[in-house]
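Can you keep this structure in mind? I'll have questions shortly.
Presenting chain A:
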Amino acid sequence: MPVFFERRQLVTPGDLLAENEYMTGENTYKENGKIYATRVGLVNYEGKKVHVVALKSFYIPMVGDTVIGKVVEVTLGGWVIDIRAPYLAMLRASDALERPFRPQKDDLTALFDVGDLVIAKIVAYDRTHDPLLTVLEHELGKITRGQIVEITPTKIPRVIGKQGSMINMLKKETGCHIIIGQNGRILISGKSPEDERFAVMAIRKIEQEAHMAGLTDRVTEMIRKEKGVKEGTEHVSKETGKND
Partner candidate 1 sequence: MSQKKPEKMIDENDIRLDGRKLNEMRPVKIEVGVLGNADGSAYLEQGKNKILAAVYGPKEVHPKHLSLPDRAVLRCRYHMAPFSVEERKSPAPSRREMELSKVIREALEPSIFTEYYPRTAIDLFIEVLQADGGTRCAGMTVASLALADAGIPMRDLVGACAAGKVEGRLVLDLTDLEDKGGEADMPLAYMPNANAVTLLQMDGLLTIEEFEQVVNLALNGCKQVCQIQKEALKAKYITVKEAEAEKEEKEEKEETEED
Partner candidate 2 sequence: MASMMASRIRQKRIAQLISHGKRLDGRELTSYREIQIESGIIERAEGSARVRLGKTEVLVGTKIEVGEPFPDTPNEGVLTVNAELVPLASPTFEPGPPDENSIELARIVDRGIRESKAIALEELCVEPGKRVFVVFVDVYVLNHDGNLIDASALAALAALLNTKMFNYEIEKGEIKIKPGYKPLPMRNYPTAVTFAKINDKFVVDPGLEEEQVMDARLTITLEKDGKICAIQKGGYGYFTADHVLETSKIALQKAEELRKLVVKE
């Protein structure tokens, strides 16, 4: 059998993973019938396809992705947005304003200014152009409250979980509004900074232990434990008559 590693083994760039009838998946390439890894990661064989789950990579824009970006420049016709990718993204005024853009009358900085965070969707991207964004859809636009957690983009699927199992659990347990940017940025907006803190801790744990099984249960447990501790101390403070 022309495979050279076991499932979930750690491989490095240039490692020979498989030969001949196998097909290339993510983070692999084929040369002279041989399939090699292009990044450090865990190799996986699914049927006749080989791919590597990279341990570290950067975000590459994909049309349709929801991303969280930061405005770095306001130009004549729109904004330049940093989406933590090798390319800066553009948001044109026409993709941000519901009505036609009037250059003389409309001050773009009133809508988004340098430093603002926005949730946007990628509408166009190819080899010859920087990615184009839009905010004209439901749930897109300027972020006004909450906090951002940055994780490596390859771990985003783990934060979502199978059919949303992980993210739904997070929302339920922390009571926070959570929006996931495919570019490795996650917006957490809760009723209190405490609630947001639980969510941040949970996401950090997921990032650390993404490759291990039973994660959803362990994270649920951790959140409940943290909340229990907090409620316990509140209880104690109430007894001593002190108010937070």
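Picked so that all candidates are chains of the complex that A comes from, given by their letters.
Heads up, the rule we're going with is that contacts are C-beta pairs under 8 Å (C-beta built on N, C-alpha and C of every residue); 3 or more make two chains touch, one makes a residue touch a chain; residues count from 1.
Please read these numbers as outputs of a predicted model, since none were measured by experiment.
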Inset, instruction - Mark the candidate that touches any copy of chain A in this complex, from 1 or 2. - result: 1
Legend entry - Residues of chain A touching candidate 1 in the complex: 10, 12-16, 27, 29, 31, 34, 36, 38-40, 54-58, 86-88, 127-128, 209, 211-212
